[in-house]
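Handing you a structure now.
A single protein chain has been omitted from the complex, and every remaining protein chain is retained in its original position.
Just so it is clear, A, B and C label the chains in written order, and each chain counts residues from 1 on its own.
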Amino acid sequence: MLNGGSSSGKSGIVRCLQAVLPEPWLAFGVDSLIEAMPPGMEGSAGGLEIAADGAVSVGPAFRALEAAWGQGLAAMVRAGARIIVDDVFLGGAASQQRWQRALAGLEVLWVGVRCDSAVAAGRELARGDRATGMAAAQAELAHRGVVYDLEIDTTHTEALDCARVIAARVKVT
Amino acid sequence: MLNGGSSSGKSGIVRCLQAVLPEPWLAFGVDSLIEAMPPGMEGSAGGLEIAADGAVSVGPAFRALEAAWGQGLAAMVRAGARIIVDDVFLGGAASQQRWQRALAGLEVLWVGVRCDSAVAAGRELARGDRATGMAAAQAELAHRGVVYDLEIDTTHTEALDCARVIAARVKVT
Amino acid sequence: MLNGGSSSGKSGIVRCLQAVLPEPWLAFGVDSLIEAMPPGMEGSAGGLEIAADGAVSVGPAFRALEAAWGQGLAAMVRAGARIIVDDVFLGGAASQQRWQRALAGLEVLWVGVRCDSAVAAGRELARGDRATGMAAAQAELAHRGVVYDLEIDTTHTEALDCARVIAARVKVT
Partner (left out) sequence: MLNGGSSSGKSGIVRCLQAVLPEPWLAFGVDSLIEAMPPGMEGSAGGLEIAADGAVSVGPAFRALEAAWGQGLAAMVRAGARIIVDDVFLGGAASQQRWQRALAGLEVLWVGVRCDSAVAAGRELARGDRATGMAAAQAELAHRGVVYDLEIDTTHTEALDCARVIAARVKVT
């Protein structure tokens, strides 16, 4: 479970993890969840709202689908799949607790992906496909009260090197 | 559950379904599963192979992840989510039986999405993002021995109209 | 030169044209122009504005870059390239006159791509990547006062068949 703000570098790490881990791992994340939702979910009151300053808020309709999705990912693991999840814990510790309930009984490596706020904002600009301000808004927010097994910082470390650090812990686990 | 060959028009129908159905439905499909798999899965012996003529074959590593994924989608439904799945039943009736086992106890509307083989091949060319030959190879193959609640044909019917026909049956269900 | 409203089916026809024409043709269009523009151009006063109802308006900064781009495409043709352009003539006849000046002295086949407004709106929904309302707003608008060598209608005709009709005229030309 990788948690970190937008443009902190989670997706690149996930792709490298899939390449360096010896077994095939499925990768899911909040982006793939949003893609699975109806287009109308974005911008609606009960769904997903992205403010002009990049602040993201989610309503009860979003939360309900997200909870069912979390249950489904847990079931995939119980059915034998290895899974990498990347998420943005907008609720910090409360988000982690929701995941802990969904993943109860499963072996989870909690990984915090940090990135200097200004650097993440620059990478957001370089990507060109995210609402400006999300990176800065989430850089600290996502980590509030969250407890990790491992923390990595992409500010000065390449995605592949981060992935190798994580993969080493996965093998131990 | 929508089943049909490549370029038969499933994705467009799914997006229209999400728009016309009054409740929010999550959409998953074989494309999103492949996207979740490691890049190395494509082209590998145990994974997913696409021959020069568009014929697709999948190995045991692919099948194992697919089975766990199916279990996970079933768990999402049990957790309260409404889900649209689009798939290509490469194994025909055998594929349907695998899904029937995964979805046991759940309410499923089995929908066959057909399209004239030559028309699907033309749409494949117009999309420009699929291996040439997949549409023709799968047009009949995907439906062999499969039993449906509803069959639609996109050859002369627009995606939105197909979606409305399906949505009407969803409401009745 | 293909002109038609959003979701009238131009892109699919272009890809089919590139496949059926015996010589290699380069394809450019208003979408690739917008992609080449700075992200800030979209939503800015002098740039490109898409209203909530799908109405598109462009300002002087957009027009200036568009004009230079048109000159550049003409130069590519003079340098020996065969080029397919797809555009939405938001200004109708005035847009065509701008193109006629840019392409002066070159052999151009003017093709109108029409689609029933309701069908185009349905395809817009099925694509899921366009602002709702653009298809309906542009279905008639794009053709006002425009004179064509050839008109095709995608309402009941597949992209590949449309491409073959156009390609036959290209050969004659």
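One rule holds for everything that comes next: a contact is a pair of C-beta atoms (placed from the backbone, for glycine too) under 8 Å apart; a residue touches a chain by one contact, two chains touch by 3 or more.
Only a predicted model underlies this, so the values are computations on that prediction, with no experimental measurement involved.
*Asks:* Just list which of the chains on display the missing one touches.
*Replies:* A, C
*Asks:* Based on the whole complex, identify which of B:P39, B:G80 or B:G145 touches the chain you can't see.
*Replies:* Touching the chain that is not displayed is residue B:P39.
*Asks:* One chain isn't shown here. Among C:M1, C:V30, C:L65 or C:L160, which residue touches it?
*Replies:* Per the contact definition at the top, the residue touching the missing chain is C:L65.
*Asks:* With the full complex in mind, choose from C:V30, C:V58, C:A74 or C:L125 the residue touching the hidden chain.
*Replies:* Of the listed residues, the one touching the omitted chain is C:A74.
*Asks:* Just the residue numbers, please: which parts of chain C touch the chain that's not shown?
*Replies:* Given the touch definition above, chain C has residues 15, 18-19, 21, 24-28, 32, 35-41, 47, 61, 64-65, 67-69, 71-81 touching the missing chain.
*Asks:* Could you pull out which residues of chain A are in touch with the chain that's been left out?
*Replies:* Missing-chain contacts on chain A: residues 11-13, 15-16, 19, 119, 122-123, 125-128, 156, 158-161.
We adopt the following convention: only the chains that are shown with their structure count from here on.
*Asks:* Graph of touching chains, which shape: line, ring, star, complete, other?
*Replies:* line
*Asks:* Suppose a student superposes the Cα atoms of chain A on chain B; what rotation angle should they report, nearest 5 degrees?
*Replies:* In short, 180 degrees.
*Asks:* Just give me the whole-number Å value for how far the CA centre of chain B lies from that of chain C.
*Replies:* Result: the chain centres lie 32 Å from each other.
*Asks:* Taking each chain's centre as its mean C-alpha position, how far apart are chain A and chain C in Å?
*Replies:* 39
*Asks:* For chain B, which residues are shared contacts with two or more other chains?
*Replies:* Within chain B, the residues that touch at least two other chains are 15, 19.
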